[in-house]
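Removed from the display is one protein chain of the complex; every other protein chain stays in position.
Right, chain A next:
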Amino acid sequence: MTEPAIAVTGLTKRFGGRVVVDRVTLSVARGEIAGFLGPNGSGKTTTIRMMCGLLEPDGGEGRVLGHDIRRERRAIKRRVGYMTQRFSFYEDLTIEENLRFVAGLYGMRPVARAVRDTLADLGLTSRRGQLAGALSGGWKQRLALAACLMHKPDLLLLDEPTAGVDPKARREFWDEIHARAAEGLTVLVSTHYMDEAERCHRIAYISYGRLVAHGTVAEVVAGAGLSTLVLTGGRTAEAARALDGAEGVEQVAHFGATLHVVGRDPDRLRRAVAPVAAEMGARIDPAETSLEDVFIKLMGEARDTA
């Protein structure tokens, strides 16, 4: 069990001459929840599709659960649960019928038992007769998760699973994921919600098809080498205008009534912020740099080198 669940190197994919995934090397240990982050169109979905055999890589290689991603697609499909970004079960089938279909495709015997257990497991029993198309976003997601978990996969690939799902359903979803991971399931989940990234054991950040940072959240934040000052009270809108683009300041962002100012060098940052804060009547407090600040910096850097 020492072999990682996912180990890909130099994974590359081009669509009509445009490089969508550029030499991505990634490793996810078994039983780990790995967050896969990046802006829209950064190549997250394409990378995941290459991992589960839905796309043929143009370059690089990799193994998923010990199987070669080029040559052993069928073996991978059997042991991986893939939840697509867009709901992709049959809307004109009920929850139960969809699950029966999936159970049949994975050759689960007896089908009825597998369906009953899965329905109970994910709290879908009372809704089993509802058409999937009539379900709300949260319930659709739950059905999709149920269908992906049904054949007891060793690896779960989730592509932005919580898009369009309310906070309570999201919380329950993550509880479910953590419970499964504790039982040994490996999970790779793509998202662009920062709070979700922080629920992952490790994260990988991809931008313009390139992997630009990976590690635990703390490692990624530390690795970015940023410091943050928070301005509270006073005329924050004016302060923001004054600080935007100022010497030593990288980012200025509003958080409610406060202003987060981020820079690389703590001393230069303070020198830039202090006079503005005094003028606008705001208080300065040092703060932890947030993951979001780090990602915005990474995005900017990736664009410069792309």
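Keep this in mind: a contact is a pair of C-beta atoms (placed from the backbone, for glycine too) under 8 Å apart; a residue touches a chain by one contact, two chains touch by 3 or more; residues count from 1.
FYI, contacts and distances are computed from a predicted model.
Trainee: For the chain that is missing from this picture, which UniProt protein name fits: "Alpha-E domain-containing protein", "Transport permease protein", "Cell division protein" or "Rod shape determining protein RodA"?
Mentor: "Transport permease protein"
Trainee: May I ask which residue of A:47, A:84 or A:162 touches the chain that does not appear here?
Mentor: Of the candidates A:47, A:84 or A:162, A:84 is in touch with the missing chain.
Trainee: Out of A:36, A:106, A:174 or A:295, point to the residue that touches the absent chain in the complete complex.
Mentor: A:106
Trainee: Write down which of A:20, A:34 or A:52 is the residue touching the left-out chain.
Mentor: Spelled out, the listed residue whose C-beta touches the missing chain is A:52.
Trainee: Can you list where chain A touches the absent chain?
Mentor: 49, 52-56, 73-74, 77-78, 80, 82, 84, 86-91, 102, 105-107
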